[in-house]
Every structure is written in C-alpha cells, then in structure tokens.
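Working notes for the structure below.
Only one protein chain is missing; all other protein chains are in place.
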Amino acid sequence: MERFPIIQIIDEEGNVVLPEYREKLTKELVMTMYYHLIRTRTFDRKCVSLQRQGRIGTYAPYEGQEASQVGSALALENDDWLFPTYRDHGATMTFGHSLVRILLYWKGRNEGCVPPDGKKIFPPSVPIATQLPHAAGAAYAEKRKGTKNAVIVYFGDGATSEGDFHEGLNIASVFHVPAVFFNQNNQYAISVPITRQMKTKTIAQKALAYDIPGIRVDGNDIFAVYFETKKALDRARNGEGPTLIEAVTWRYGAHTTADDPTKYRDQEESKRRRERDPIVRVERFLKQIGWWDEQQIKAMQEKVQAEIEQAVAEMEQFPEANPADMFDFVFATPTWTIEQQKQMYTSWRERA
Amino acid sequence: MERFPIIQIIDEEGNVVLPEYREKLTKELVMTMYYHLIRTRTFDRKCVSLQRQGRIGTYAPYEGQEASQVGSALALENDDWLFPTYRDHGATMTFGHSLVRILLYWKGRNEGCVPPDGKKIFPPSVPIATQLPHAAGAAYAEKRKGTKNAVIVYFGDGATSEGDFHEGLNIASVFHVPAVFFNQNNQYAISVPITRQMKTKTIAQKALAYDIPGIRVDGNDIFAVYFETKKALDRARNGEGPTLIEAVTWRYGAHTTADDPTKYRDQEESKRRRERDPIVRVERFLKQIGWWDEQQIKAMQEKVQAEIEQAVAEMEQFPEANPADMFDFVFATPTWTIEQQKQMYTSWRERA
Amino acid sequence: MTTTVKTNTLTLVQAVTDALRTMLREREDVLVLGEDVGKNGGVFRATDGLQAEFGEDRVIDTPLSEAGFTGAAIGMAVNGLRPVVEIQFLGFIYPAYEQIMTHAARIRSRTLGHFTVPMVIRAPYGAGVRAPEIHSDSTEALFTHMPGVKVVCPSTPYDAKGLLISAIEDPDPVLFLEPMRCYRAFREEVPEGKYTIEIGKGKRVREGEDVTVIAWGAMVPVAMKAAEEAAKKGINADVIDLRTLYPLDRELIVESVQKTGRTVIVQEAHATGGVANDLIALINDECFLYQKAPVERVTGFDVPVPFFSLEDHYLPTPDRVLYAIEKAVTF
Partner (left out) sequence: MTTTVKTNTLTLVQAVTDALRTMLREREDVLVLGEDVGKNGGVFRATDGLQAEFGEDRVIDTPLSEAGFTGAAIGMAVNGLRPVVEIQFLGFIYPAYEQIMTHAARIRSRTLGHFTVPMVIRAPYGAGVRAPEIHSDSTEALFTHMPGVKVVCPSTPYDAKGLLISAIEDPDPVLFLEPMRCYRAFREEVPEGKYTIEIGKGKRVREGEDVTVIAWGAMVPVAMKAAEEAAKKGINADVIDLRTLYPLDRELIVESVQKTGRTVIVQEAHATGGVANDLIALINDECFLYQKAPVERVTGFDVPVPFFSLEDHYLPTPDRVLYAIEKAVTF
C-alpha cells in the first residue's frame, strides 16, 4: 500500500494538493473536462430512466465513475484504440462514440457495436477480462506497423481474478507493447466486495508480477486520472511498454438495472460516497478559482440535454432490426447451411 | 530481485553458508536426502534408457532437478496432498509412490495414476497449470474438515503464464488455504527460455500480486529447499495461508525424450551447470564433514539399483491392459451408450 | 397406510433453491460456490437465503474466476466434498471448459476409479429474456460430446428439484442446465424434503400416435403449445421432455418413434452439431424400418445467438414447430 499511494491532484474540497499541476490546469482543459463530466452523467441518468420506462433493455450505469472514464478517454489521441467493457460508454462517448449507437447497444442492437468512421472503438466485451489479450494484440499490431498509436483497455476490479487479466498483462509485458491497462476499481463485482475478490489491498501492486509500472490514482479526481493516463500513454508511444493503472472509485447505483444492491450493501455508504463525487469536486475547484460562470454552465447543460434528447429520438426512430442481419454477417460469405436456414425462415415468415 | 534473494544453505562447494542451519543437518537427515537423491537420479536415467529401448513411451526426465523434488517431498507429512506434473515423479517416488506404477504411467497405463493406499498423490496434470486450482480446492477441503494436513502443488516456470496459475493462487490467497505452490524454475518451457516467458526476473515476486509470502531458493540446494518448504508447510498448517516458492534449477537433458534441445540451446550450458549439481554438492558436504562412507554409499547404490531393476521387471510382467477398462471407469455406472459400445466391441473382437 | 407429503407451490428457480437447501441440510459435505451466490443469493436468486442459513464456508462467494473455482471445486470433490458450482450464465462457462473437459470428466477414468469428482455445475441457459450478448447461449452439445459428464436439463419445477437432488447425489460430474425462460414462467406443486428423479429418464408429457415431438428445457413449452395446436387439426402428438441430454432415454425415444414413425425435434441450439443430431442418429440406428418420413428439426440457426432485438427470430416458436409437425405428418 505504502508502495502504491493514491495519487491525487485535487482533494474532495476542490483544492489542488499537488501544486506543480496548478498551471497545467488551464481553463480550457478544465471546462472541457467538466463538460464531459456532466454530459456523461446526464446520459447515464437518462439511460436508467429509459430502461425504467422499458424503452431500452437492461442497462449498466456508471454514475460515480465519470472522472475515471472521462479523464482517461480525454488523454487519448485520435488514432488510439479503446477496448471497453459494458460499463464504459462514459469513456467511449467521450472518445467520440455516437450516443445513438450506444443507446442502440442497450436496445439489443448490433449497430451499437459499430463505432463512427475512423474511430477505433471496440465493442464492449461482455465476458469479463477477455478484452485484455485483444488489447495486447492490437497494440502489438500498432508496434509492428511502426505507428505511434497506443491502446487503452478498461476493466473492473472483479476482472483481475480472471486468467485473461493475467495472460493479457503477461503477454503485453513480454511483447513490450504500447498498451495502458486501465482498471476501474469500483470495489464491487456485482455483489462481491474487493475483499473477497483478492487478498491484496491494491490492484496496482499486481503490476509487480509483470515488472511494469503500477499506478494508483484517485479515480474520482479527473485531473489525476487524466495526467497519469497521459503519462502512461506517452510511455507506451515512446516504446516504454505497458502500464497498469488502478483508478479507485465507486459506483453509486446498481450493477445493472437488473440488480438490487440493497441485497448486498448498505445504501448509506453510497450516499456518503457522494461527498467525494467527481463532479462536485470539479465544481468546487471551478468556484474557488473563479471560473464558475452560471450562464455558461447552464448553456452547457442545455446543450447536453438537447444532444441527448436528440439521440434518444434518433434511437427510437431507428429502423427496426432486420432478421436477415442475423444470417448475413456470420461470415464474409454465408455458408450453405446459413443460406438455407435464411431462405427457409424468410419463406416461412412470408407464408405466415 | 533484491527483494527476493536466492536462499542458499550450502554452496556449490558443499560449504554451509547459513551457519544457523549447521546443527539441523543431522547425519540421519542428510543421509536420507542423499539416498533419495541417488535413488531418483538412478531411476530417471533408467527411464531414459528404457525409453530408448522402446520399453516405455515418451518420457520426461528431471535430471538436475532432484534437489528441488526430493527436498520438497521430504518436507511433507504422511497425510499431506501432493499434486504433481508429468516431470515430478522424483517428488512422488520420494513421497511414497510406487516405482512400478510410475513406470506403468510412462507405458501408457492408467495404473500409473493410482497411488499406493492412503497416499494422497494426484495423477500428473498434463494440461499445464490446471492442477493449481485443484490444490487450492483440496486444501480448502482439508481446512473445512479441520485437519492439519497441507497440500503441495508442483509446476514449472512456463506454467506461470497460464491463467490457471493466477486463478489458483488468487483463490488460494482469498480462501487462505493450507497450500504450498512449489515452482521449479528450470528456466525453460520446452524451448522457450524464461526471458520470453515473463518480463520479471523472478517468479517469487509474483506472490506480491496475492499478498502471500514469495520465497526464492536455490533449487539445487536440497537443504534450502527442504527447510523453506517445511516452513511454508508449517505456515499452512498453522492457518497462515499459502506460500509461493520458486526453486531455481535447471534440467540437463531434453524436455522429453521426444525433444531435441540442440535445436534451441547451447549444450555447453548444461555441461557447465553440472558444476552446480545438486548431488555433487551434497557429496562434497558429506566428505567435508566426514560422513562419507564408501561402503555405505556403495550399499545404498546397490539397494537402489536392485529396487529399480525389480520395479522394471514387475512393470514388464504386469498384465496387459484390458480394453474393458476403457469402458468401465468413465462413470460409476456405465451409460447405455458405453455399455452398448463395449458389447459391440467385445463381440466384434471375439468374432475376429 | 397413507403418507401425506407437504408440497409448496414453487417456480422452477425456487425449486432449485429448495433442492439446494434440502441437500445442504441433509449432507454436511455439500457446498455451494460461485459468483454472487452468497449475500446476493445469486443473480437469479437461486441461492437466496442459503448463506444466511449455512454460513460463508458452505455457501461461498468466489472471485470472478470460472476456471479457478471450477478447478477448486474439482479439488474439493476429489477430497471428499460435494461442491455445487454455479456458473452465472452458461455463456460464461467457456473459461472453465478446460477444467471440465480435461479433469472433471476424466479423473475417474484416468485413475481407474481411485479418484472421483462428485460435483454439480449449475448454469442458467438460453435466450428469450432480453439479456445482453453471450447471456443467451444454449451450448449443451459441447458437454454431451464430453465423455465423463452427464447433462441434465429440466423444464419444470418438480423435475428441477428431483433431478438436482439426484445430480448432487450422483458419484460423477453433472452439468445441470436451467432454462432461464422457465425460471418464473409458472408454478407447480413441489413436495417438501428429499425426492429424486432418475438421471437418464425422459418423460412423455403428452400422449399421441401421429408424430413424436422431442424437446428439452425451454423448448418443452414451445413443443407443447404446437402439439395442442396440432391436436386442433386432428394431429395427435406424442411429446417427450428429454430431461437428460446425456445419456439419452433410449427406450422412451425408440418406443415412441417406432410407434409414430414420424419425428419432430425442437432444439434451441444451432442446428449443426446439436443434440438433435444425436437423436437423429439414434433413430437411424433403432427405427430405420419404422420411419415414415424424415426427421424434422426445428432449431436455432447456425448463427451466434443474436442480440436481443433479434432473438425472437432465432428461437423456435410454436408456429415453426407446428409447421414441421404438419410437414412430418404429410410427407
């Protein structure tokens, strides 16, 4: 633990505790961050409410984790790769994913897995930790092609128990690839607390098993997340290999809308955690420094609202899923069994 | 590395370098160790020669690793569990496995997987690292039953790259079970050197990822292996949880008799390594201390030879494998498909 | 003398809990482990209340580590316990595939019976509940092609309890598949306490002479619905709920197909490589001269189980089954 102290740039009151960062916190940067923080939070809440109304399916909220997701995604360059989980649409939307497509994903539509042109955003990995080896391989390909692109891959505290976590990190370290392994330690894997997930007090220390840098940041401090991720990405680009980052955070809500957290944890805890809210913290900072402009903030909120409403409307007007898609994209050229099944099904439907 | 120095009790010249152990090295203990060292080596060489003569199948030799296997196995109590790999029959025979059965194993006989009565020796795990979770589970069962029994599980340097290594250790650490994870780092996984297997310089440091003790011993120093394994087993029995031990060693020969090491490594290296031979070292110690008794040693060698010849003879007189066995032990009660296939096959053979 | 057995009206998932509770009470060596099975009571509440009753040592929340805890359960089973492992969804069993395939299934034969693995792996399976990707697989055939493991798949609360108890008492590994779609679909009277249903025995759930309809798990209600529709058209179907997928109930299947000469199999999984093809092979072997028509299959397609917006198009429906019944009967 002592070896892996939590890096913090602003504390819960919004004070800059690492003064050397003070001047790096330009107004433009901080306002951009704040914008994405409220954009992601607004979107998340909208999704929860859409799910309650039955307008999308089961949804995995990230409220509380916005600093981790936004801060790390803002640290990326345009040509980098992003490998998310099902809970990282805060990161993908910040990196440039389309809101409509994210909504479609939660509506059970494959279109939700297709990133905007030129954006290297992989579909969310549902089987836990399986995306870590992918990230190692994609980073190897960038290295082989001689680019300066890096790869970031997201995963949770629970994911660290899977073999793929270990194999992915080991391979990345042996192949010395430009990848950042970004862990959001929200301290729960559904109902299982981190104390039953691992004996170690930190996730960062697992980097010692691969002889790569292990960094532990306050995942509710967007500045710490942003600068540490940037450093790790820079190391990656400079041929210094992979980094493991542990962002210590908390999800306020349920694991998914199908989950009932009252079954396994004290709801008071999540309320208390709001004291360390990643957004409130930036607001305090903005107010202290005198960059808080009620008008501007209001305009920002309205813009975000409008964008999200627009996306929801588009999602709901999106053409219905076409059963043919299920057959047509299994292989580049469908096999005869698939072709035959498609024809049978199509003619059967037409008959009925 | 500094954090995980190699523990040595005697050096290559046979000098005791940790004087506090001097009096623990009783003549009885050292002679027992020496006996098992030559017994295991003689057996190994016999097996290689049996394979060359086509009297057994492909065989995995361990010459060079005897101190690791014998030292650790001697540290066990009678009721402990032993989970070996295909290369650990030096350990299993020391722990009490039957030589005949070990030979039968290499002759493609299931009888080789059956330990002597009351001996908790698991069959060698062929799929790499899969035995680590078994050991964690077996240890959990001992804990639940409230015994003082411990579990030892063997695996190689290559095995550390598998997900099951990680999952086994993580579960063992979280469940705090009485298990010792005994790694023989012979520095190669078939042809792959440890430098391409992992970025870390040690395997012991991987214990930090599970917050358990990580010990690095000279695997060619049977005293160091024995005492460190005993300490780890004691911790296990006392409810102090699992330990990871890395025994640094070297296999002189081929990966298996089907392997050609000249393809991938300099054979001079293995010759040089004989300078650090685990047996020579004990011989030097015995001579220095004046316990070397030519007569006694000769008798010991003869006894070992006779025992092995006897085992080979028994192996070769062993009744032929019965095809019915293949059908009869899949389930406690064969299913009808198996019963039907057995009948068909039996009647077909009788007809032919 | 009459004995009255108290019954409760339970859903399938409640019957599973009841079976687990019954066996945890009955046998000290039984334990339950998996992700979220403890305080949370499982994501489907299949283990609800069990940790409170039996403690953290017997109802164990494991790390997120299917290979690890399945492997650990193998070690426990070899060492005298009877672990019941929960895989959260069948689609997440694949990381444990090596452990099941190379160890759970083979330890008995490897050691000529010296070591054995009396363990149960429970897994909810199947599509139709609007779950995210990978949560909807029905890949039972990956386990029927694995000598050393039995595969059980009940479709009703009563069968679920009796079969799960049999599975726990079985001396060999049993994969116990629970059709998610049936978890809360209906309730049934389920006796209290212990009773067993023999593994390897199917059940005729409807009697008829015109055509044999074979289904399992979530496809049983689909098949039944189709059979009822067919009855309205004067076609009388013999409907079989397989209940066990390995070993198959040869007698029941053969007897029915020899009687009707026409067969429809309803399978949720992909056509290629599915259990339906084992049934066709059995019919080929035992009913060749009785067959009046080729066997009709109504199956999921040879495509990954689609995202939920399309899953209803993937799943066999009563209409599709009815169509196949008519085809078989009019051949």
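All chains are identified by letter, namely A, B and C, in their written order; residue positions are counted from 1 within each chain.
Here, a contact is a pair of C-beta atoms (placed from the backbone, for glycine too) under 8 Å apart; a residue touches a chain by one contact, two chains touch by 3 or more.
Just so it is clear, the structure is predicted and the values come from calculations on it, not from any experiment.
Engineer: Please provide the labels of all shown chains that the missing chain touches.
Structural biologist: A, B, C
Engineer: Of the residues listed, C:N236, C:T272 or C:T317, which one is in contact with the missing chain?
Structural biologist: C:T272
Engineer: Any idea which of A:F122, A:W250 or A:F285 touches the chain not displayed?
Structural biologist: A:F122
Engineer: Which residue from A:M93, A:A139 or A:A247 sits in contact with the chain not drawn here?
Structural biologist: A:A139
Engineer: What residue numbers in chain C mark contact with the hidden partner chain?
Structural biologist: Residue positions of chain C that touch the missing chain: 67, 91, 94-95, 97-98, 101-102, 105-106, 109-110, 133-134, 139, 141-142, 144-148, 246, 269-278, 280-281, 284-285, 288, 291, 293-295, 297, 301-304, 306.
Engineer: Residue-wise, where is chain A in contact with the chain that is not depicted?
Structural biologist: 81, 110-111, 113-115, 122-123, 125-127, 130, 132-142, 144-145, 163-164, 167-168, 170-171, 174-175, 325-326, 329-332, 335-338
Engineer: Kindly note down the residues of chain B that lie in touch with the hidden chain.
Structural biologist: Considering the whole complex, chain B reaches the absent chain at 57-58, 86, 107-110, 126-129, 158-159, 161-164, 189-192, 196-198, 258-259, 263-264, 320-321, 323, 325-327, 330, 335, 337-338, 341-342, 345, 348, 352.
Keep in mind that, in the parts below, only the chains that are shown with their structure count from here on.
Engineer: Report the chain whose CA-based centre is farthest from the CA-based centre of chain B.
Structural biologist: The most distant chain relative to chain B turns out to be A.
Engineer: Let me have the rounded angstrom distance from the C-alpha centre of chain A over to the C-alpha centre of chain C, please.
Structural biologist: A distance of 36 Å separates the two centres.
Engineer: Centre to centre, by mean C-alpha position, how many angstrom separate chain A and chain B?
Structural biologist: Between these chains, centre-to-centre, one finds 45 Å.
Engineer: Identify all positions of chain C at which a residue touches two or more other chains, and write them in rising order.
Structural biologist: 63, 65, 67-68, 95
Engineer: Can you list the residues of chain B that touch 2 or more other chains?
Structural biologist: 163-164, 166-167, 170, 174
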